[in-house]
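These notes concern the structure reproduced below.
Apart from one protein chain that is not included, each protein chain of the complex appears where it belongs.
As written, the chain order gives the labels A and B, with residue 1 at the start of each chain.
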Amino acid sequence: MKKTQSNFIPNKMRVKKIIGLSPAVKSLILEFTDKNVGKKFCFKPGQFLMVSNLGYGESVLTITSTKSELPDLEIAVRSVGNNTQSLHRLKVGDPIWITGPYGNYFDFDKMAGREIVIIAGGIGLAPLRSLIKTIEKNPKIVGQLKVLVGAKTPLDLIYKADLAKWQSFSDIYLSCNKADSKWNGHIGKVTDLLDKVDIGYDAIAVLCGPPVMFEPAIKKLKKLGIGDDKIYLMLERKMQCGKGKCQHCTCGDKYVCIDGPTFTWSEIKNNWEVFK
Amino acid sequence: MSLAIHKKDLADLFRDLSGKWPVYGPTENKEAVTSRFRFAKLSSFKNFAFNYGHTVLPPKQFFLPPEEVLFRFGDNKISPPEETEIILFGLNRKDGEGIFYLDKIMSEPIIDEKYQIRRQNIKIIIIDSLPPSNSLNCDLYLQRVDKDHYLAFPYSPFGEEIAQNPYFGHEGDVGTISTRHAADEVIYHPRLDKIVENSYNHPIWDKLADTCFNCGICSYVCPLCYCFKVEDQIDITKNVENDCQGCRNRSWDSCMLPDFAKVTFHNFRPELKDRIYNWYYHKFVRMPREYGIPGCIDCGRCITYCPANINYRDVLKELIKDEKNTK
Partner (left out) sequence: MKSKKPTKNEKNINSQRLKVAIFDLTDCEGCELVLINLREKLALLNEQTDIANWRFAFDNHNLGPFDVSFIEGSPTAEKDIEITKQARAVSKYVVTLGSCAELGGIQATLNNNEWEEGIKEVYGNSYKTKNKAPKPVSYYIDVDYHLPGCPINQNELAQLITSIISEKKPTEYRSPVCLECKARENTCLFLEGEPCLGPITKGGCEAVCPSRGLRCWGCFGPLSGGNHKALKRNFEKQFGKDKTKELLKTFFSQTNEFKELYPKEK
């Protein structure tokens, strides 16, 4: 796994565009203020940044755009804490500071020719958008793509326009915990969709969402005959550095910031604190 | 032939050094009962304490202080603070080894640049009656060989420079550098990582969770505990949003504290029992596997300063004794 290096000093960027995704989630498109820094910046789908509005703290946010959009970067921000709330108040042209990219990334060699099943709960779709968009650019790098998305209500569903577009090269399945009669997707949990969708035993499943989603999803995927090394989980933890130092993101013998955020189930199934 | 310095010349050496750099070292407060020794700026050699055993805080306070400014911000600019050169004088070998291990931790697999900048500005002189070991990153090592004489081992250009000093003369042969022979020390038990890893269901963790006050002192006083939190502070003078003035601070934390692994909607380690297990797991499982060393130099500070009288040696001994019964 590649180790990225960085210092505590963030790079300055500017907000280029703001898109509302749901009442609580905004997408920010960022551009580098120093073109030379922007030219050198590279990342792969699955990697994350530490994003900050100086004075308000730092947040771990996965890059939601792809390589082809560089030197611009896109992130999705849910307004929850001090920093994310202040990021929501930013206007186009305002400065924003990042360090990174951090963490590991998706290995397309392992995904080549295979059926990929993405299972995303709530804001969990954001970290996987970069992966889906990379496949969109070149659908042949994987066998086929199925995207299972869950949200609390239809209003909370993010990337609606993208989801409509992605239907051209993938199968999209939606579910909501609560919905009115206008909703034509599934009503219930996103993991319910695993019973309805036809998934081969040789597929690779990629999960991202609230911790409660993992256990039932893994159970169902294993029933389908999918091997532990083909179930990928993106974990969330508190982080203060991104360098494997601060100890906040440890999960048993792993650091989510440098060994993850994406793990295969075989890597962590014996870990004593995965589902704490 | 090797270099040596006479005890009476040490004071002169100290005076020369403190004329050029701020010198910090162990000093004794004779009135204190539990915390007699501490590191402080030494104004004269009289205040220097030989054979201090252990101070309250290990020398990590100079490399990773309880609170430090990572950088200041304002006017849309970022400015890291400047560091000053200091000399740490007269540490013992154990504290020297602690620094060696912490250096390793803070440079692998990813460098903590803030730590490194501080570290490069600090020169270390060790004084001990034991011979130097292989796990030291110091500039000069002075080994006390008899009542009046110290053998000198320079380990860096800076150390060589000091040893050029006329106070240093040549003495007869010295013995070889010894490595650690610590087979009897519990932290070097060959299967310790497996034993601790497999002990999650051992009743001792419940017992500890009943005794431990959850104060985190064991982390603050540990030479190899390095976890931290990063917080932003806004200055009172100017606070226009999107261009406020202030600083980003890094300060000590402890994995023992209740909210250590808490994110907005979830606490990943809410139970004290898990946090205690994690403390031991980090020191005796994760660190040996990550860096090839236990996260403990057996200095005993956490035992001395634990208000609940918890002794990690006893805990490890019990786990080793019950090795076969737990899984």
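Keep in mind that, in the parts below, a contact is a pair of C-beta atoms (placed from the backbone, for glycine too) under 8 Å apart; a residue touches a chain by one contact, two chains touch by 3 or more.
For clarity, every value in this text was computed on a predicted model and none was experimentally measured.
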item	value
Listed residues B:S79, B:Q120 or B:T211, member touching the removed chain	B:T211
Residue in contact with the excluded chain [from B:L70, B:C138, B:L257 or B:C296]	B:L257
Residue touching the undisplayed chain, where the options are B:R38, B:R144 or B:R313	B:R38
Options B:Y52, B:F153 or B:Y305, residue touching the unrepresented chain	B:Y305
Option from B:P66, B:P81 or B:P203 whose C-beta touches the chain left out	B:P66
Positions on chain A where the hidden chain makes contact	55-56, 81-82, 85-86, 89
For chain B, residues in touch with the removed chain	32-35, 38, 55-57, 66-67, 209-217, 220-221, 229, 231, 233-237, 239, 241, 244, 252-254, 257-259, 270, 272, 305, 307-308
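By definition in this document, only the chains that are shown with their structure count from here on.
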item	value
Chain centre separation in whole Å, for chain B relative to chain A (CA means)	38
Complex contacts: residues of chain A adjacent to chain B	3-10, 12, 52-58, 80-81, 86, 89-90, 94-95, 97, 210-211, 236-238, 240-241, 243-248, 250-253, 258, 272-273, 276
Sites on chain B touched by chain A in the complex	70-71, 73, 76, 78, 80, 105-106, 109-114, 200, 226-234, 239, 241-244, 246, 248, 250, 253, 255, 260-266, 268-270, 274, 277-278, 281-282, 285-286, 289
